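Mind having a look at this structure? Questions to follow.
Apart from one protein chain that is not included, each protein chain of the complex appears where it belongs.
To keep things simple, chains are lettered A and B as they appear, and every chain counts its residues starting from 1.
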Amino acid sequence: MTRQQSIEVNTRGRGTYDLTGSVQEVVNRSGVHVGLCHVFCHHTSASLLLCENADPQVRADLEAFMARLAPDGDPLFRHDLEGPDDMPAHVRTVLSGTGLTLPVRDRCCTLGTWQGLYLWEHRTAAHRRRITVTVLGE
Amino acid sequence: MTRQQSIEVNTRGRGTYDLTGSVQEVVNRSGVHVGLCHVFCHHTSASLLLCENADPQVRADLEAFMARLAPDGDPLFRHDLEGPDDMPAHVRTVLSGTGLTLPVRDRCCTLGTWQGLYLWEHRTAAHRRRITVTVLGE
Partner (left out) sequence: MTRQQSIEVNTRGRGTYDLTGSVQEVVNRSGVHVGLCHVFCHHTSASLLLCENADPQVRADLEAFMARLAPDGDPLFRHDLEGPDDMPAHVRTVLSGTGLTLPVRDRCCTLGTWQGLYLWEHRTAAHRRRITVTVLGE
């Protein structure tokens, strides 16, 4: 059994946006009891993050870590067509990844107690992001 | 055909733990000849690593690299509820990833000659980690 559905997310610029509920809903409706759920972000400057969901400071610290590693306006980068956050957004996307695969059991993704699924917008401006959820199994 | 099984691993704290044999055993028993094997770690401070399996120094060097990039007690981090290794463990997990998908052929994961599959514990204390292996295919 294979089910596929797209989700659109309007971001308000750099930061994380909780997708856990939306993805679980797609999996539940798919009717797949055991299998895999794949989530994919069709962009090169936004990624998907599986991360501690209890203390928002964890995501703020991850943001600070990325800002230190690949700061906006970093003189190392020559690609800056869309501004000082253009190339840092590509780097952050490569390091965190645009696809996540999760195990499915009893019609839901069996995440750990502290695992939340987030869209991670890396551009400073607001963007509309397209995500595709594919559920495979029995 | 879909098969799913969980594995529990007791770590002795920070370091890598070879899972290659345990995962291959699950795949072999699944009866799937051609398809995919997905391995997932249900935690936010331990990850899965596909890495050179011949010289243990490679994994020691990876540990040193992460310690330079996100050191314990890094003053950048504000989240330290569980100690100086708490937030660095989350960062290392995001950078290395909690899920791995591998091709299956002839009832085993077709890893490259030098590829080993490891659980990477990022906390300094011992932990019990839950891993789910899902095998899909024919």
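The criterion applied here is as follows: a contact is a pair of C-beta atoms (placed from the backbone, for glycine too) under 8 Å apart; a residue touches a chain by one contact, two chains touch by 3 or more.
Quick caveat, the model's predicted, so the values are computed rather than measured.
**Student:** Looking beyond the chains shown, say which of A:70, A:104 or A:119 touches the absent one.
**Tutor:** Missing-chain contact among the listed residues: A:70.
**Student:** If I consider the whole complex, including the chain that's not displayed, which of B:23, B:70 or B:100 touches that chain?
**Tutor:** For the chain that is not drawn, the touching residue is B:100.
**Student:** To test your reading of the contact rule: which positions on chain B touch the chain that is missing from view?
**Tutor:** Interface residues of chain B facing the absent chain: 34-36, 49-52, 55, 57-58, 60-62, 64-65, 68-69, 95-97, 100-105, 110-115, 136-138.
**Student:** In the full complex, which bits of chain A touch the chain not displayed? Write them out.
**Tutor:** 2, 4, 36, 38, 40, 42-44, 69-70, 76-79, 81, 87, 90-91, 94-95, 97-99, 101, 130, 132, 134, 136
Quick note on the criterion: only the chains that are shown with their structure count from here on.
**Student:** Nearest whole angstrom, what separates the Cα centre of chain A from the Cα centre of chain B?
**Tutor:** 20
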